[in-house]
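We show some of the complex, not the whole, and keep each chain where it was.
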Amino acid sequence: MKMDAVRRGVEDLIGAYAEVIDEDRLEEWPALFGDPCRYLVISRSNHEAGMRQGVMYAASRGMLLDRVFSIRRANLFEPHRYRHVIGPVRVKSVDGSVAVAHSHFIVARIMQDGTTSLFATGRYLDRIDTSKPAFLFLDRIVVLDSDKIDTLLAIPL
Amino acid sequence: MKMDAVRRGVEDLIGAYAEVIDEDRLEEWPALFGDPCRYLVISRSNHEAGMRQGVMYAASRGMLLDRVFSIRRANLFEPHRYRHVIGPVRVKSVDGSVAVAHSHFIVARIMQDGTTSLFATGRYLDRIDTSKPAFLFLDRIVVLDSDKIDTLLAIPL
């Protein structure tokens, strides 16, 4: 596959991920991953220390769906939304049908009363299956710049 | 027209829009729209409720120009600038010469004394005329994530 097509597909997948979360279409979120997969949200300092456990973890679509169900059921936390902006997507390598891509993000959080704040920044470290027209995340590691993980963290980042 | 060319043209138009606003070249802003057109700034909750009126509205280049004139004349509000960053642009469909594109934004506001704050986040829902080399907005609906619309809102978002 030509490099330009890989880039476009990777950008589309990363764009779709931000869109389904920010538009509260969380039910569509697991379908962006392969099965099995690895989804991990972890702070940079823990990531650099080689830790493999983070604030959120899933190893299959089923586990991702469980996360969505628990968000839908919970209603305990104060309702809020995110808004992602993604910095330049960098395709680092393509090996067979697997692309490695890194990108940056800044996420704003909008509470139900409209209060908006800078919520999180960090990096996406992705391994992406490019073998089918709809690319899928094999690994998505979300490395948060800050160690201060908000206790409100429930929606995937 | 090939999909890649459509994407590029859409990205260019969206980039030009942010540039003319952020660089205070507002007089160039109406020329990015078709005539007639629809420009609407609305909160998400009102948008989802099906309301068609928002905080700003224009149906023609003339109305857009009126908005620019009133900003230039006003000098009443505290001078400030915006800085847009745009998340991934998603071309949703192309029907004949009309492309539908969605994108995300975060806008910072910089007051004259240099104070910078996170001002607004939201989505652009665009219908774009791709029939001429310079693409034009037919519809640009700016859906704000927050219901708290700043009373200072004067410059288009």
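So that you can tell them apart, the chains are marked A and B in the order they are listed, and the count of residues begins at 1 in each.
In this section, a contact is a pair of C-beta atoms (placed from the backbone, for glycine too) under 8 Å apart; a residue touches a chain by one contact, two chains touch by 3 or more.
Since this is a predicted model, take the numbers as computed values, not measurements.
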item: Number of copies constituting the complete assembly, 2 shown; value: 3
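The rule is simple: only the chains that are shown with their structure count from here on.
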item: Chain centre separation (subunit A, subunit B; CA means) in Å; value: 27
item: Subunit A - residues contacting subunit B, complex; value: 4, 8, 11-12, 14-16, 18-19, 22-23, 81, 83-86, 106, 108, 110, 113-118
item: For the subunit B and subunit A complex, residues of the former touching the latter; value: 4, 7, 85-90, 102, 104-106, 118, 120-123, 145-148
